[in-house]
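All protein chains of the complex are present and in place, except for one that has been dropped.
Up next is subunit A:
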Amino acid sequence: MNKPLYLSTLSLLGMLLFSTTLSAASLQAELVDSEGQPLANAVLTLRSEVAPVVAPATAVMDQISQQFAPNVLAVRSGTAVSFPNSDNIRHHVYSFSLAKRFELRLYQGTPSEPVVFDKPGVVVLGCNIHDWMVGYVYVTDDPWFAVSDAQGKLNLEQLPAGTYTASLWHPQAPDMLPQDAGQVQLTEAGSQQRFTLSMQAPGGQTAPSAPVSAFGDAFKKARDAAQ
């Protein structure tokens, strides 16, 4: 799994909501799997009682060296994502996900129109001519979110202190569904928290390199019996 060290853009645009204390809180989170291994490309989203007003934003899902970059992109609903092609070959990006079906026919450079992800959900990206290329756009309604780095760490800053409801997501999460991570109390002093994601059991998903039949055994048995 490609995990370029790439800090996801913090779209923390909601600023300083309340007047009583204008002080801001921050969260340093560490995301691990059930075995305690750091998880890269995991998404943490936070929401509180009071939702800030957020302006529409844009994001970029690049294609570099025939891979989507970043591998996981988290965006707020309504974000327009552009799909520049940094390779010198063409790509044919598509998605059949329910959250967003689209298709960018063979192209080079940046298509003129970015794709607007208007419904929350997971959008799996593929390239029609490069089967190995898989990318994910996690579309959420939550105001605060971040994607973990290769060490499974992420930072959320400039948040109003208070209580938040946290959600977690990862491409290998069971059925690719977000997981509830409970309440998080943020103070001005800054919080540190460790989140654990349960992951889908590995295996079974890797495509076999060659077709396998079960006939060999039957014949072998028959031959052995005949000896």
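We adopt the following convention: contacts are C-beta pairs under 8 Å (C-beta built on N, C-alpha and C of every residue); 3 or more make two chains touch, one makes a residue touch a chain; residues count from 1.
Keep this in mind: contacts and distances are computed from a predicted model.
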So which of "Fumarate reductase iron-sulfur subunit", "Diguanylate cyclase/phosphodiesterase", "Phosphate import ATP-binding protein PstB" or "ABC transporter permease" is the UniProt name of the chain that got left out?
"Diguanylate cyclase/phosphodiesterase"
Of the candidates A:Gly36, A:Gly109 or A:Gly216, the residue in contact with the absent chain is A:Gly216
Per the touch definition above, residue among A:Leu46, A:Cys127 or A:Ala161 touching the missing chain:
A:Cys127
Tell me which stretches of subunit A touch the chain missing from the display.
94-96, 101, 124-128, 131-134, 204-205, 207-208, 210-216, 218-219, 221-223, 225-226
